[in-house]
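As structure tokens, the structure follows; a few thoughts come after it.
For this depiction, one protein chain was excluded, whereas all remaining protein chains were kept in their positions.
A and B label the chains in the order they appear, each numbered from 1.
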Amino acid sequence: MRKPQVLPSEEVPQTAAVLLDSLRARSPRVHCITNSVAQNFTANVLLAAGCVPSMTLSSEEIGDFVAGAHALLVNLGTFDCERRTAAERAVEAARRGTIPWVLDPVFVDRAPARATFANLLIGRAPKVLRLNRAEFAALAGGEPTESALAAYARGHGVTIGLSGATDWIADGERLATVANGHVLMAKVTAMGCAASALVAACLAVEPDTWRATASALTIIGVAGELAGARAEGPGSFAVAILDALHKLDAPTLIVQAKVT
Amino acid sequence: MRKPQVLPSEEVPQTAAVLLDSLRARSPRVHCITNSVAQNFTANVLLAAGCVPSMTLSSEEIGDFVAGAHALLVNLGTFDCERRTAAERAVEAARRGTIPWVLDPVFVDRAPARATFANLLIGRAPKVLRLNRAEFAALAGGEPTESALAAYARGHGVTIGLSGATDWIADGERLATVANGHVLMAKVTAMGCAASALVAACLAVEPDTWRATASALTIIGVAGELAGARAEGPGSFAVAILDALHKLDAPTLIVQAKVT
Partner (left out) sequence: MRKPQVLPSEEVPQTAAVLLDSLRARSPRVHCITNSVAQNFTANVLLAAGCVPSMTLSSEEIGDFVAGAHALLVNLGTFDCERRTAAERAVEAARRGTIPWVLDPVFVDRAPARATFANLLIGRAPKVLRLNRAEFAALAGGEPTESALAAYARGHGVTIGLSGATDWIADGERLATVANGHVLMAKVTAMGCAASALVAACLAVEPDTWRATASALTIIGVAGELAGARAEGPGSFAVAILDALHKLDAPTLIVQAKVT
């Protein structure tokens, strides 16, 4: 009698619990090129998860900062000239040092210049593309169906972490959906940006990109649910999700995870 | 027997309640050129009120972002070269698209270069000038008396939203005072900047500029009072005002409004 096959997604909650422990034990430094709206909250999310954020953009020093970091996030949120230059140098340093990096092409659906730059960066081998449905549609030229995600992931050699009421994580071979999270997550600025930073953090402690991405989105989603149970609105939610992330333990994470 | 005349200000609470519903129903996007101190809180205030914030400053894309927005805020808070260029392009795009815009000349009383630039922008037809007493005095060359506000408003074709313990809203014909708010509002950075963003949001759903301005300042003032009743200091106040804004309903707004 054959043992029933374990789907890859069934292992995500357990993996997420292991990775959360690793973040706390190893405190990876995640360098974030992110928009100024998101910097503070992103740094606090990383700290709450046990990581160390760094965020300089200066061309002279970004190479050094990235070379010594454990992962890199490039977020296009408020995209000025200095951030563009910083992104190019940072990605170059990440590739030279085989440091995993995540691209969050925020608002890529809103301006052609941004889409052009995003596509340039996608050609430089990010491990993960973390985006929402509108952003995927702008980049891929079509709706994010299961097969479109798989095709795009295979075609670009990238794992996709698609955010929404349900998150989809696709690497061309495997697919997971994470149904955690809370409606107030959409009412706090930089929540998606911070999730992307957590994906980068998980890449620092887990070489399997798909597992790292699914784990990060499970962790932030469960923290969001715990926060939602205590919050009275978006202000207290933003506070509570940092507390929840800081306190989150493996059993709670595994019980609460809704991964298929 | 003649019906007693209804003063314009008497209609403000009811209008504010209607506009708050409109914000939630229509989710206008407000593009904000604002200082980096204020960006996060401003974005969260807009989200809590049901709007969508965007904040890029990049010269290449700001035209596209503003052209697709429903209102624009230009705030001079931390005024670097890139923000200056961004402001000029954004205002140009707003005028081309007849998108209403608000100028918040923060700290215009502190540096001549800032006053010069503020006056240049005032010549480019903002709908509203949202400022405090010292800033008005610096621009108008005198104290913000009732007649000085009316004269300045008429002379520059602008509605003035003057913040203080009591807010004054003047368009040269009409005057309203809003006596809502809480003393802790002055102890949270970016509170005024966020109020200006809410004024811009109301302009997106109400063509009468004076009504939109008075409504926005009533909404934020009432939310401030509700927050003040729960807060234990400026930290919890900043959290509570986002919760209050998110939960604010029409009856509460109308009962609490102190508009004359």
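The definition used in the following text is that a contact is a pair of C-beta atoms (placed from the backbone, for glycine too) under 8 Å apart; a residue touches a chain by one contact, two chains touch by 3 or more.
Everything quoted here is computed from the prediction, not taken from an experiment.
Although one chain is not drawn, the whole complex shows that of B:V188, B:A201 or B:L245 it is B:V188 that touches it. Across B:C32, B:L139 or B:A238, the residue that sits in touch with the chain not pictured is B:A238. Across the entire complex, the residue among B:L7, B:A25 or B:A113 in touch with the chain not shown is B:A113.
What subunit A contributes to its contact with the hidden chain is residues 36, 39-40, 43-44, 47-48, 53-61, 64-65, 68, 82, 238-247. Within subunit B, the residues in touch with the undisplayed chain are 35-38, 40-41, 77-81, 84, 107, 110-114, 186-190, 231-236, 238-239.
As a working rule, only the chains that are shown with their structure count from here on.
Separation between the centroids of subunit A and subunit B, computed from CA atoms only, is 34 Å.
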